[in-house]
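Yeah, one chain of the complex is gone here, protein chain that is, but the others are all in their spots.
Right after this comes chain A.
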Amino acid sequence: MQFMLLFSRQGKLRLQKWYVPLSDKEKKKITRELVQTVLARKPKMCSFLEWRDLKVVYKRYASLYFCCAIEHQDNELITLEIIHRYVELLDKYFGSVCELDIIFNFEKAYFILDEFLLGGEPQETSKKTVLKAIEQADLLQEPRHEYFNVPVY
């Protein structure tokens, strides 16, 4: 996968994850173009489109569009399910997730994504394992658990 974008129906970018090195300018250009293209599509249309030399896979959940760019040999359907699994993870973590959760806790959305996908490839597809990792980290936030933090030398 080359990148993943989350944006709202109004075209506001909510999360961006780039797995290939690009300049900020390029990123902004790609985002603008792709948001426009995807928002212009009608609901019953298929979830895949050819875009530049990439394949774009997107799906809308409530007011949010999840949009991934993959390479030619990558599998479209399994990418659609990557999106779905990520949505499930967010949903489970926030308890029926909504756009506001992602806005106010954007850092958490990134952390969850990093546990699930790394370098654009699935790292851990088990929902339980991913959530366990995140919850453990949350526990470390509580001061009384601070001893967990002391590195073992």
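The criterion applied here is as follows: a contact is a pair of C-beta atoms (placed from the backbone, for glycine too) under 8 Å apart; a residue touches a chain by one contact, two chains touch by 3 or more; residues count from 1.
What we mean here is this: contacts and distances are computed from a predicted model.
Chemist: Not counting the visible chains, the remaining one has a UniProt entry; which protein name from "Vacuolar protein sorting-associated protein 26C", "WD repeat domain-containing protein 83", "AP-2 complex subunit alpha" or "Isocitrate dehydrogenase [NAD] subunit, mitochondrial" does it give?
Modeler: From the choices "Vacuolar protein sorting-associated protein 26C", "WD repeat domain-containing protein 83", "AP-2 complex subunit alpha" or "Isocitrate dehydrogenase [NAD] subunit, mitochondrial", the unshown chain carries the UniProt name "AP-2 complex subunit alpha".
Chemist: Tell me which of A:Q36, A:S63 or A:Q136 is the one touching the absent chain.
Modeler: Going through A:Q36, A:S63 or A:Q136 one by one, A:Q136 is the residue touching the chain not shown.
Chemist: Considering the entire assembly, which residues of chain A contact the chain that has been omitted?
Modeler: 13, 16, 19, 21, 28, 42, 44-50, 53, 72-73, 75-78, 80-82, 84-85, 92-95, 101, 103-108, 110-111, 114, 118-129, 133-141, 146, 148-153
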